[in-house]
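Supplied in structure tokens, the structure appears directly below.
In this view, the complex is presented without one of its protein chains, the others remaining in place.
Presenting subunit A:
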Amino acid sequence: MNSTVALLLCGPAALLATAILAAAASRLAAATRLVYGATLAISAVLLATAASHLAGNPGEASATLPLGLPWTGARFRLDGLSAFFLVVVNLGGTITSLYGLGYGQHESQPHRVLPFYPAFLAGMNLVVLANDAFSFLLSWEFMSLASWALVMAHHRDEASRRAGYIYLVMASFGTMALLLAFGLLAGPAGTYAFDAMRTAHPDRFAAGAVLVLMLLGAGSKAGLVPLHAWLPLAHPAAPSHVSALMSGIMTKVAIYGFIRVVFDLLGEPAWWSGVAVLLIGGVTAVLGILHALMEKDLKRLLAYSTIENIGVIFASLGLALAFKANGMASAAALAFTAALFHVLNHSFFKSLLFFGAGAVLSATGERDMEKLGGLIHRLPVTSFVFLIGCVSISALPPFNGFASEWLVFQAILRSPELPQWGLKVIVPAVGGMLALSAALAAACFVKAFGITFLGRARSAAVERAREVDRWSLAAMVVLAAFCLLAGILPGFVIDSLSTVTLPLVGERMPVQMAQPWLSIVPIAESRSSYNGLLVFVFITISASLAAFFIHRFASHALRRGIAWGCGFPDAVPAAQYSAVSFAQPIRRVFGGFAFRSRETVDMPAPGALEPARVKVEMHDVAWEIFYQPITGAIDFATERLNHLQFLTIRRYLTLVFLYLVILLLVLALWP
């Protein structure tokens, strides 16, 4: 057994032990500090181990424990891909634990959170390490159940219970799809070790079926449209630091599962598999961000925005599949690196934004943006780091979101070299969808930041808000720093990812750290290059100059206003721009097909005194097209089958008898 793997396996074991201790001691006052401190330490050790493995590039290491299936054992393996995702998981785990040290103090029922939090972290670590189908599914299901328990932490809330139920149903559906996919991969011989699956190449139909099942299984966990319906319900229902873990990290574990099977175990892809993943990714990105724009609940907005980012990542993975199928290894490496880079970036800024939302929630007790506003005066540090998160997720330079989305578009621009006409047409179309979703994301986060932090307070609770504790602020500042660092040093991240891309797509991106002045050149100098540092310096200088000139010259100019108007146009806070009014133009443009929205104006008769009312009706199309018919059919069938509960004994005997006779008839008539 390799010592690195052994150390990495001790981590989840220690986390599980923490979970058990937390269950025993969760009612103690010091339990919150102890549990989050322990997970912080364990995650930091795991992070250091995985990062040093990724940086040192010593190849693969594996271990087999005498647990699980008797002829397979519990196999674990560490390679570039799992090391990278271990870094993502444990970086998130470390910072979330840091945040939890402060945020966890506000938890009203800590015994419902503390035991499951370390277990959730352990489950995610084990999924990434697993090297046979049994361990993988077991860890996956463990991760799902632990996160379900965390969603149900506030179970007295009706909405949380509903979210938990839908999440449980979707999670078991996803695991069923994964189970079938592994069954197909194992083949008739039933070899459940990943090493054996890697060498056995399934035929075309089986490979296609595995791809579809992985899109269903991993996609439902990651939040692909139309399997996303549970995500905006479940992620916000959990405590905010757990929301950050679920949205920022668990969706990445789902992406790991997809990459592990489709890029690693399945062998050579067919070109149309890229088309399927691309299209689903593009549609997911656009629909996710449109839903986010329509939201006025801050945490649900963030959850929908996760769906958009998952769409971007899947589109990029689809592109990598298409390039790989056509033997364009360097382009595949570019698209694949872009996807992984975005995985890392999204884990940074989505955690940061959920932490910010949690800070707003603990300071004001509100998630509804229509009741917030003006928080920049009350929570100056939180609003600053939240702004950095918003800028990063809107893919504005010099932050990290721009770097990874720019790489995605660089990969899309290589699509004319693809031989299939279908791909030549579809890839630019998906590129257009991604560009649209990037623009909408910017609008969405202008809204999220502007309505929440700018303007004037819309409720009394906001006016009394106080800045949150130091642990939470430290966690958010660290993440904001990561966002900036990954944005101005993208070459470092890209070079670290080379050990991941090389075995999976057969090529790596050119070495970026060798470029002068921290530029990145994904293809060739003549085509495109980006220098985050230069942009950062330019923006800093120009913004400082602009601020200087405004303060130096503009502030002294004479301005006139209404007497006693205090410079505001209207004294009522409700007259400000609201979240809904900000989104209204976009709803007018896209609402017709995306939400089947309808606006009706209820105008009173002339002379009547009641106010006119504008009603907006919106539908979740995916819910109505996919979920309601299925639940309806299940209800119908169970209602009919319910009668079987109440038959007479003779009728039961008759049923058994008829079944026997039918079986015998089949046997008799079988050719």
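Throughout what follows, contacts are C-beta pairs under 8 Å (C-beta built on N, C-alpha and C of every residue); 3 or more make two chains touch, one makes a residue touch a chain; residues count from 1.
Throughout what follows, contacts and distances are computed from a predicted model.
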{"item": "Chain excluded from display, named as in UniProt, from \"Formate hydrogenlyase\", \"Phosphate transport system permease protein PstA\", \"Hydrogenase-4 component E\" or \"ATP synthase epsilon chain\"", "value": "\"Hydrogenase-4 component E\""}
{"item": "Residue of A:481, A:513 or A:660 in touch with the missing chain, whole complex considered", "value": "A:660"}
{"item": "Residues from subunit A at the interface with the omitted partner, ascending", "value": "646, 648-650, 653-654, 657, 660-661, 664-665, 667-668"}
